[in-house]
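Omission of a single protein chain aside, the complex is shown with its protein chains in their original locations.
Up next is subunit A:
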Amino acid sequence: MSAAPVAPERPAWWVRLDWYHPEWTLGVVTVLAWAILVLAHGATSSGVVPVDGMPAMPGMDHGDAAASTAPTVSAWATGVGLWLVMAAAMMLPSLRTAMRTTSLTSRWNRRHRAAWLLAAGYLTVWAIPGLAVVTVLSVVPWTPPVWVTGVLLLVAAAWVATPVRRDSLAACHRTRRVPGQGRRADAACAREGVRLGLACVGTCWLIMLAATLATHDVLLMAVLTVVVVAEKVVEDRRRRLPAWTAGTLVVLAFGVFFL
């Protein structure tokens, strides 16, 4: 009698996670980004930055309140850095489908590299409006009143109804297969990231601007992140309802006005 065939051993769960969900690294980065945001927020309310009802901007002077309002290079750099952390926390999770798709359809030894080159291209695009906003706010000594955020959220809700916004969101959902090897593959991944970044700016610029001007309102950022990620990760178009997105933004706007 021959021996019964031995079933191949099932690999450990973490091996299978990496096999089927190579985008797990995105989860780690997202958690880190949120941890930094929450810590920055905690530092703010504990008085590192003077607070008079309105927390400070990332681009604003984080030094002593008595110091001059003149921008310092380090404050500016901190502002840009914090802005990128905010973009990573709020926007990067929405890149999940694109990163996973690119990983699974790349050569095995390039799967993480391909996904993170994509993410780098994407964040580079988001860095440009970030630089602009942080620079302006570090030069102009202006603390935006709360109603500005509320108005921006209302405008963002209206933006949801525009064809430009609809087409940008569709472009956020598209992926392309990239070349297999070498510089050509690296460049294609970065280019895809840039394309997705541009589509994402077209979709979310008002939401990000609102979140920026309400910096350190971590709760608002968290809710906006859920809205953005839901729109971009849900594949079933029947469950991607512009009315819900716009409605949530309106509710948030009223929350900002009256709470």
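Just so we're on the same page, contacts are C-beta pairs under 8 Å (C-beta built on N, C-alpha and C of every residue); 3 or more make two chains touch, one makes a residue touch a chain; residues count from 1.
Everything below uses one rule, namely that contacts and distances are computed from a predicted model.
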| item | value |
| --- | --- |
| Record-based protein name (UniProt) of the chain missing from this complex, from "Oxidase", "Tyrosinase family protein", "TIGR03960 family B12-binding radical SAM protein" or "SDR family oxidoreductase" | "Tyrosinase family protein" |
| Hidden partner chain, touching residue among A:36, A:104, A:131 or A:198 | A:104 |
| Touching residue (missing chain; options A:41, A:113 or A:173) | A:173 |
| Hidden partner chain, residues of subunit A it touches | 8, 10-11, 19-20, 97-98, 100-101, 104-109, 163, 166-167, 170-171, 173-181, 184, 234-239 |
